[in-house]
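First the structure, which I've put down as structure tokens, then a few questions once you've had a look.
Missing here is one protein chain; the remaining ones are kept as they sit in the complex.
Moving on, here comes subunit A:
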Amino acid sequence: MPMFKAPFNGYSVKFSPFYESRLAVATAQNFGILGNGRIHVLELSPGGPGVTESIAFDTADAVYDVCWSESHDSVLIAAIGDGSVKIYDTALPPPSNPIRSFQEHAREVHSVDYNPTRRDSFLTASWDDTVKLWAMDRPASIRTFKEHAYCVYQAVWNPKHGDVFASASGDCTLRIWDVREPGSTMIIPAHDLEILSCDWNKYDDCVLATSSVDKTIKVWDVRSYRAPLAVLNGHGYAVRKVKFSPHRRNLIASCSYDMTVCLWDYMVEDALVGRYDHHTEFAVGIDMSVLVEGLMASTGWDELVYVWQQGMDPRAS
């Protein structure tokens, strides 16, 4: 049985860093081409495998990504297709939300990531080729990072160094940045086609993974960045998201337009260690819980959200 059926197509799913049974889902009407959006906050039912919605927020345009604040347990931040960045307080009812809306990006905001070490700022990545740095209590962005030649699909904070982040772009480069520096500190031409996602290894802060339209995931060490540590083949189409496990050093989760979610161990010869085919359309969002080891969630254009333990079948009830 599917865990949660949304009215719109799923785009992103994120576990709360405060409550182990809570997660947020970003969805968009009409596949995000044109239409409204909705943010769902879901709770895992303690009685038995099941997921219920605790609150939802409607938006005029598609919601492409959502992230939880690391400082305020009830606050989440949404990346919207109309270029706005909105802040929601899930402890307040929908008519009192959103509590902030920042309109600065010139195009769709594709991802949002909260700083896990400093806990005071967050990044947004947009199709206007820029990354912006924000704080929740400031009325405008703190900085704009403008170097990419095409859409930036994701910007992700380093798990150990609070000033360092990476960005993945359609200009086929991965860039490393330090907010204290005026521009990027490294440019890695990671793929020959667009790079859709990137994430840092939580246990090796110099290692990160990129996923691309070229169907591969590559793992990089910034200290020797001219060639990747590993190239992970196995997906049949573009790899939409890649995520390093918060609990296992070399474990990577990925989701793809081939509708599957895969698990990889990039340090072994046969890297593909698991594959889930529960989605019936593009698998577009994935997350691994920081609070519960092995707990994963995924969402896709089939409007379904699954939450499961790694060794289990996501569809089992």
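Simple rule for what comes next: a contact is a pair of C-beta atoms (placed from the backbone, for glycine too) under 8 Å apart; a residue touches a chain by one contact, two chains touch by 3 or more; residues count from 1.
Everything below uses one rule, namely that contacts and distances are computed from a predicted model.
Peer 1: The complex has one chain missing from view, so what does its UniProt entry call it, picking from "thioredoxin-disulfide reductase (NADPH)", "Mediator of RNA polymerase II transcription subunit 18", "Peroxisomal membrane protein PEX14" or "Tetraspanin"?
Peer 2: Matching the unshown chain against "thioredoxin-disulfide reductase (NADPH)", "Mediator of RNA polymerase II transcription subunit 18", "Peroxisomal membrane protein PEX14" or "Tetraspanin" yields "Peroxisomal membrane protein PEX14".
Peer 1: Where the complex has a chain not shown, which of A:A6, A:C151 or A:V242 is the residue touching it?
Peer 2: Candidates A:A6, A:C151 or A:V242; residue touching the omitted chain: A:C151.
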